[in-house]
Every structure is written in structure tokens, then in C-alpha cells.
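Have a look at the structure below before the remarks.
All protein chains but one are shown in place.
Each chain carries a letter (A, B and C) given by its place in the written order, and its residues are counted from 1.
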Amino acid sequence: MKYYVMVGGKEYAVDVDTTGDAMHLTLDGANYRVDVSAVQHGEQYSVLVDERSFAVSVDGDGRKLALVLDGYSYAVGVEDDRERASRALSNLHGSGGGVIESVMPGIVRKVEVQVGDTVKRGDRLLVLEAMKMENEILADADGVVAKVHVAAGQTVEGGAPLVSLDVK
Amino acid sequence: MKYYVMVGGKEYAVDVDTTGDAMHLTLDGANYRVDVSAVQHGEQYSVLVDERSFAVSVDGDGRKLALVLDGYSYAVGVEDDRERASRALSNLHGSGGGVIESVMPGIVRKVEVQVGDTVKRGDRLLVLEAMKMENEILADADGVVAKVHVAAGQTVEGGAPLVSLDVK
Amino acid sequence: MSKLKKVLVANRGEIAVRVLRACREEGIPTVAVYSEADRNALHVRLADEAFCIGPPPALQSYLDGDKILAVAKRAGADSVHPGYGFLSENADFADATVAAGLTFIGPPGSAMRAMGNKISAKARMKAAKVPCAPGSDGEIDDPAEAKRIAESIGFPVMIKAAAGGGGKGIRIVKEASELARALDMARSEAEKSFKSGAVYVEKFLEEPRHVEIQVLADRHGNVVHLGERECSVQRRHQKIVEETPSCIVDADLRQRMGAAAVAAAQACGYENAGTVEFLVDKHRNFYFLEMNTRLQVEHPITEQVTGIDLVRAQLRIAARQPLGFTQADVKHAGHAIEVRICAEDPDHNFVPATGVVRHLDLPGGGRVRIDAGIYEGMTVGLHYDSMLAKLIVRANDREEAIARMKRALAEFHVTGVKTNIPFLLRVFDTPEFLSGKYDTGFIDRNLATLKAPPSDGMTRDVALVAAAIAHAIRKRRSQTANTGAGGGANESAWSLAARREGLRR
Partner (left out) sequence: MSKLKKVLVANRGEIAVRVLRACREEGIPTVAVYSEADRNALHVRLADEAFCIGPPPALQSYLDGDKILAVAKRAGADSVHPGYGFLSENADFADATVAAGLTFIGPPGSAMRAMGNKISAKARMKAAKVPCAPGSDGEIDDPAEAKRIAESIGFPVMIKAAAGGGGKGIRIVKEASELARALDMARSEAEKSFKSGAVYVEKFLEEPRHVEIQVLADRHGNVVHLGERECSVQRRHQKIVEETPSCIVDADLRQRMGAAAVAAAQACGYENAGTVEFLVDKHRNFYFLEMNTRLQVEHPITEQVTGIDLVRAQLRIAARQPLGFTQADVKHAGHAIEVRICAEDPDHNFVPATGVVRHLDLPGGGRVRIDAGIYEGMTVGLHYDSMLAKLIVRANDREEAIARMKRALAEFHVTGVKTNIPFLLRVFDTPEFLSGKYDTGFIDRNLATLKAPPSDGMTRDVALVAAAIAHAIRKRRSQTANTGAGGGANESAWSLAARREGLRR
């Protein structure tokens, strides 16, 4: 089985070979004999690479995982052969950018732009309150406001779209 | 709904009334307003009786439960109305006694009796090893060995029958 | 010996747990209060009694003093411990507690008022000959006036909430053009956090150390200090790592700062536990910053090196017991460090993280202390602050303490909610921290290093491998769940199956 792992903007192919007695992985030209065991009710993996021991905490479901290993966190995207193939089929129309998303859950305190406004990079679009701190959400590029997805007083989740910009 | 809880050889009837806003329980003439919430992934219950707060650890499944509360453990049997009714139907032939069960999991080291042997209370029937300690299993009454359920070298679970005695 | 009869703990989270534990060890019955969001919280389970006081927003629950005092009456409590935050520095609440015939476990309202308004506090400190930083002599609400003062003392300046504390309601202003907006936001934030929008202007000392002194004052006139805490590892005025002793404080400076702190406490008629915060410049000059008239988050490091249980001392002082020791009896031994483990994502600008804590693995071993409100199954939401736990270590010296902290942090695992543990670990790899020569600019200066990805190829490869395998296991698990087979079965067995079958397709 082959897996594609995206981390830090780079993609790595991981080949998993379980035909023998042990599991072997090939990655970036390196070959590892690996033994993996789920521990702590599956919230961690004990990974032995040859005899080097690692404990990896794993969070998230599906294709987006957050791993913590040796005190470093990795935000990782994964897909296998089949998923990649089926995604290639459905991915005929691109999604396009320019949407400013909330990086945190919070409550929208003020919305300072409306559709049609011309904004410059760094202009304040809205104020988001989280944990009693007010955070300014700024335009990340020059552009025109195409859509305002939220209203003052509204609670938003992390990742929720806030404002769509048509970037010049 | 009515529940029958057996503890320390005594049975208590617990009436649960959830028709109102709060849950009310009647037990041994006492009436409690109770709020129960499962915490720690369901391994504990936070129980508020009026406003007194208790944390109860619960172990076991089905009709036999082990509870720990305020540092005291309770081995409890529970059944509800319906279970009691259906058990009454199937309980037409009694099971009879005289079976000596293993109170612990272990390995049978020696079996010192065979079917037909006459034994006296306190006689050694077999030796069970657990956690590197040898434990003598003794006859708990005078009688004749009716059946030997295990053989030397065999691993047994807690609760497994070891020897059946026909008690005089 | 007089003793409190029943303590109501008017707080939540780790500090409520901390106070409940102290009460239990003192043999004093306890009453918890909780908002509807906290029905399952640890502090509810650890108390003898627990009363719901309203919906999740703090203004309708933990900040509603009337409701809390009504519960105290109903439960027959004779005293109230406010913890930190919420009502802990609210003089009106302290007074109302006393007026209700109860003991407030903290200073009198008068001492809070004297110190709570930062402007009058500064005046009082000047009179007591405690050095203070230059700034406005009163409240500022006019941007023009703010500008005039700022220009007279020189930029950068700070706009601070007169009623503030804990880093909230503070804005740093580097030039005149930013002043109006910052004033606006600071006022709004202060209004929301403290029910008072009053702010003032003070000279911003660039890159000072933040060093504070713990004091204890009984009701018989005895005041002692328990030495310093170094709290310069801060982000946005929020302390993240604290240690004692401070690398910049020698015996002479400790004696002088301690004497100043005791003078400050005496100047406002202080009682119970309190903390006098100072800024220290590189020449070891120190300036009064503010007095926190309550228990501090970071109080455990002082406990670890002095052997004095500050919360039990609070309970005894409130019961009118004398301190029972003098300044000469206070001995410091070893070194202690605390880190604050927060639900946040340091890789995304420290935004607060939410979720349900699925699994929790706490470090153990000698001289490792955990004060936590976190538990498995806990929902981490947005209503309250993001601190999940404090991890405190003690050792014979600083080097040993750092090694122990790294070891303990590496054993601390949380899934379900992102935490700053990886970030904290890197603090202890930063040469500037290791040298002991750091100040409040530490995090900004070292942000690149603190966020740096690991360089070890093997470690990265293991992460990639674990990701691939976790993906395979999760995919198969969800397929199995959909077809109804298996379910919440033993995960370890599951893994074996996945290794043997799932990956062998």
C-alpha cells in the first residue's frame, strides 16, 4: 500500500510492505523495519523503528491528523492510493481562494466592511473575541469584499469563512 | 422503573421517577432528588443528591457491578422489573451447591484428590499458583469428591469451578 | 485553635481544585459552585456539596456575587475563597461577603480598593518609598490628553486598565498614530473584563524582567515575604513559565525587594496572601508594577521551595490564627519551575483551541507536581480561560529543574484538544532561557526558534510513518463501524488487526 503524507507544504510517499514477518516502510529512499502498536486506547502509537522507540500522540480523524512526537507537533494530511485516484476524478473544478477563515473559534464583535468595499492588505475587516481577548481580523491582500459570511454577535467555529475577497 | 439492588446479602428496591424536571429516587422509605452525570468517558458517575456531591467509580457490565465510593467498594447485583420477571420464569430448576470455585485466576500446580475421595473440611484439594505464590485450596466442608474440573498445569480464571463436593 | 467551619469555593478549574484539596487536608467541609457548562467538572466532584449558579457566561454565574453569597448562606458556609480571577479582586464582593456575616478568605475590601485602582496605588507606594515607573497621575479617557502625557514621558507607553490585572486590558503603544485606536480597544476590553473602562498611561520599560514577591500577612500584624518569582516568559502580558529563584535576584536584591513588598502590604493594611509585582531592569533597579490582592496562578513554585502551603496558610489566616513563623524562619531550598499548559495552538498564532479531551497522560515521578482542572471527557469551550493545567517541578538546582521539566513535559499527553506543550518544551531548549539572562521580550525575540520544526530526519520520518498507519487504522475502523461489526472494541487488538490485515491489502 502506498500513502501520501503532506507536511509543511511538502509531500512524502510512504510505501508500506507487510508481506514478510515484519512491516517495512520505504520513505524518501530510506527503508525502515517498523513495529507499530496502538496504546492508551488508541490515542497513542508506540513505534519501534528497528529498536529505536517513539511514542506518537495522534489526533484528528480521516485525512487531517495532528501528531505530537518528541515534543514537536506535525499537522499532516494523508491519503492512500485509492483516495488519491478517486479525488483526482472529482477534482475537475478548482475551488479558488480569497476566503478569509477564522483560525479560532470565537464571537464576532464588530463587522467593519460590507460587500463592494475596497480594502487594502492590513485593513481591519472585523473584530473577533475569544477568551475575553479582542482580536483584529485584517485583510491579507488588497481586494474587494465579495461576501461577508458573518454578522456581529455570531459565534463561529475555527475554520469558518468570515469574509471573501476578490483579490486584484 | 423499579430496580432491585443486592449488596452484602441484602436486597434493596430503588424506585426511579423521572416524570418531573428532576429525577427522584425512593429507597428504603427515603426520597432523594438526584442528578447523575456520567464523567471520565462513563467510568465514573458524578451523583448529586440534593446538593451533596459524590463521585462513584463503576466497573463491571450487566447485572454484577463493582462500585467504589468514598473509598469503599461495593459488590452489587442489580436487576430491573422486567429482568426479575423473566428470571422468575426460567428459574424453575435450582442449581445446587457444593462447587468450590477459584476466587482468583491462576495456574493449577497440583491436584491432590480424585473422584470418590472422602475429604474433611480443611483438607487440601489442590495447589493454585498465582503471582508466584502457592495457595492451598482447601475443602470448605466434609464430603465426597463428585467431580474434578481441572488438571495440573491448567490455567484458570477467577470464578472457574475447581472441585465439586457432595456434601454429607 | 480557631478553624473555618465550611468553605465555599467561588471559582472553577484548577484553582478551585487546588483550594478544595487544601480544605480537605485541613479537614474543612467544602461547597463548590458551578455554571451549567461545568456540571461534570472536577471541582464539582471533589467538593462535599455543589450548587449550580447559572448559565455558562461568567457574568451570569462565577461573576454573580449575589448568587454566590445566597448559596453560601443556604449551604451554611462560614467563609468564601475566591481563587484568582472572577471575583477575587472585587472589593465590593469582599465587603458584601463580610456584611453577610461570612469570612472572606483574602484581604479586606479596603486593601483591595487601595491597590485595585492602579493610580491611587502608585501614589501610596511613592509615599511608602517604593520606586514606581513614570506615567499619568490619573485616569485618561481623552485621546488628546493621552497623547500629551505619552509624549511627555516618551514612547513607547502602555495603556493599562486601572482595575486590571493578569495581563488583561493592556495595550502597548509605540507611536502617537496608534494611540486613539489602542485607547478605544483597551477601554472596551477593560469594560468587559472588569466592569470598569477606566485606563491610564504609564511609561513602557523596554524588556524589563517581571519579578514578583509573595507576601503573607496575618490578622495580628505579622507580615513576611516568601521571596521572589521570575515571570518574564510572557506572551501578550500572559505569564507562561515562572521560576524561583530568579537568576537576576541575589540575596541583597531579594532582601530589598522583600522589604519593599512588606512595606507595600503594610501601607494598605493588607491581610492574607498577596503578591507585589515589580519590573526589574538590567541594572537591578526595580519599580512597583502592581499588587495582586489574591492568590497567584504561579503560587506553587513558592510552595515548592519554601515548604509553606499558601492555601492552607490562607485558610488559617482567615480563621484569625497567627502566622506561626517569622521572616527568619522562611528558608528557600532548591529551584522550582512552573509552566502553564493551555488549550491553544502555538503553530497558529496561539489561537484558543476547543474540543473534548479524549485522553490524558500525566507525568509522574519525584518532585513533579500537577495542579489541573483537566480530565478525560472534559469539553474545552470558549467561556473560560484556556489554562488546562499547571506543571511544576522542583530540583536541587536550576539545571536539574530544567532537565526534570523537559522530562515531565515529554510525558504529558493530551488528545482531543491542542495544547502549547510542544511550544513549552522548546522554551527549555532556547539558549537565552538556559543562560538565565532573559526578560519580557524573550518570546518575541525567540519566536522563530520556538516555532521551528524539528530538524532530525529520523523523527520526521517516524511522524510520517505514524501518520500513514494511523490513517489506515482510522479508515478501517470507520469502515467497520459503518458495517456494524466491532465498534468500540479494544483498540490495541484493533491495531494488530490493522497491521496484519488492513495494511496487507
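What to note about this one:
Quick note on the criterion: contacts are C-beta pairs under 8 Å (C-beta built on N, C-alpha and C of every residue); 3 or more make two chains touch, one makes a residue touch a chain.
All values derive from a computational prediction rather than experimental measurement.
Every shown chain that the unseen chain touches in the whole complex is listed here: A, B, C. Screening C:322, C:365 or C:457 for touch with the missing chain picks out C:365.
Only one of C:152, C:285, C:349 or C:396 touches the chain withheld from this view, namely C:396. What chain C contributes to its contact with the hidden chain is residues 17-18, 21, 24-27, 40, 46, 300, 303-304, 307, 309, 333-334, 356, 359, 361-362, 364-372, 375-377, 396, 400, 403-404, 407, 411, 481, 484, 487-488, 490-492.
Panel shows chain B; residues 1, 3, 5, 7-8, 12, 14, 16, 18-19, 23, 25, 27-28, 30, 32, 34, 36-45, 47, 49, 52, 54-59, 61-63, 65-76, 78-80, 103-107, 130-134, 155, 158 of it touch the chain omitted from the view.
Residues of chain A in contact with the chain left out of this view: 35, 37, 39-42, 44, 46, 48, 51-53, 55.
Heads up, the rule we're going with is that only the chains that are shown with their structure count from here on.
Mean C-alpha positions place chain A and chain C at a centre distance of 30 Å. Chain A and chain B have centres, each the mean of its CA atoms, that are 50 Å apart.
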